[in-house]
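All protein chains but one are shown at their positions in the complex.
Take a look at subunit A:
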Amino acid sequence: MNIMTEAGVEQKLAQRTNEPPIKMKGEKVNVHYGEKRALFDVDLDVRENQVTALIGPSGCGKSTFLRCLNRMNDTIDIARVSGKITLDGEDVYDPKIDVVELRARVGMVFQKPNPFPKSIYENVAYGPRIHGLAKSKADLDGIVESSLKKAGLFNEVKDRLLESGTGLSGGQQQRLCIARAIAVSPEVILMDEPCSALDPIATARVEELIDELRENYTIVIVTHSMQQAARVSQRTAMFHLGYLVEEGATEKMFTNPDDKRTQDYITGRFG
């Protein structure tokens, strides 16, 4: 009950300050990989229909935090997560939560484009099929088409939907992976350095896409590129050595950060 009222209060507060409501919330999140501690008491909010960028030097824990949000760390045997992460006020680590359903609501796009070795159509239809989202073939066709359109890929591939997804260029593959994630109509999309394997033109295309997707989805993106964080995000969180150093509106973070480490990192003095 306490949580509900707290969330209610925050929602009101947010409305008053003209901030969108909180979609996901991390409280005192700790992660251990075996003996090694990777995250230290991270408190971070993700707001609806915004792009939240996680930045920081390699090994700072930003990807680890991202993978906590849809429990992808479950696939690593030695990873242990403590603390609390909520999605719309529900604890995602609650034993009653079905991790399959959670991942349908919180989708993920990976660092390296990883299309399945199937046709473009099958790649996008994969998620809707396993979740039984389409009632008929026509329904599925519709989902595939609209997902590809939303990912800005449809026009490029509409004549070769039955060709292998692995035959596309790197940038197209990554947009295919985004389309694949969109096809299950998630509420949140997590992106783990989605552009690190792409050339500048493909990167620009994906960044544009991220900006468009913000309208319908909440996005959390891990990036190594300061410019990218500045271009696509509304809020930025800076991680260092497993600690959340600072979090705030992107504009403020890049112009007038509170923490010296943030300033040093952003200006390229370390990292």
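Definition applied: a residue touches a chain if its C-beta (ideal position, glycine included) is under 8 Å from a C-beta of that chain, and two chains touch if they have at least 3 such contacts; residues count from 1.
Keep this in mind: contacts and distances are computed from a predicted model.
Name the omitted chain as UniProt records it, choosing among "Peroxiredoxin family protein", "Phosphate transport system permease protein", "Isoquinoline 1-oxidoreductase subunit beta" or "FdrA family protein".
For the chain not displayed, UniProt's protein name is "Phosphate transport system permease protein".
Just one of A:S146, A:T166 or A:S196 touches the chain that is missing; which is it?
Answer from the full complex: A:T166 touches the omitted chain.
Which residue among A:M24, A:L44, A:M72 or A:I266 touches the omitted chain?
Of these options, the touching residue for the absent chain is A:M72.
Out of A:Y93, A:F116 or A:Y243, which residue would touch the omitted chain in the full complex?
The missing chain is touched by A:F116.
Touch as defined at the start, partner being the missing chain; which of A:M24, A:C68, A:L148 or A:C177 qualifies?
That would be A:C177, which touches the missing chain.
Which of these, A:M24, A:V81, A:A104 or A:L140, touches the one chain of the complex that we don't see?
Of the candidates A:M24, A:V81, A:A104 or A:L140, A:A104 is in touch with the missing chain.
Go through subunit A and note every residue touching the omitted chain.
70, 72, 75, 77, 100-104, 107-110, 112, 114-118, 126-127, 130-131, 166, 177, 180-181, 184
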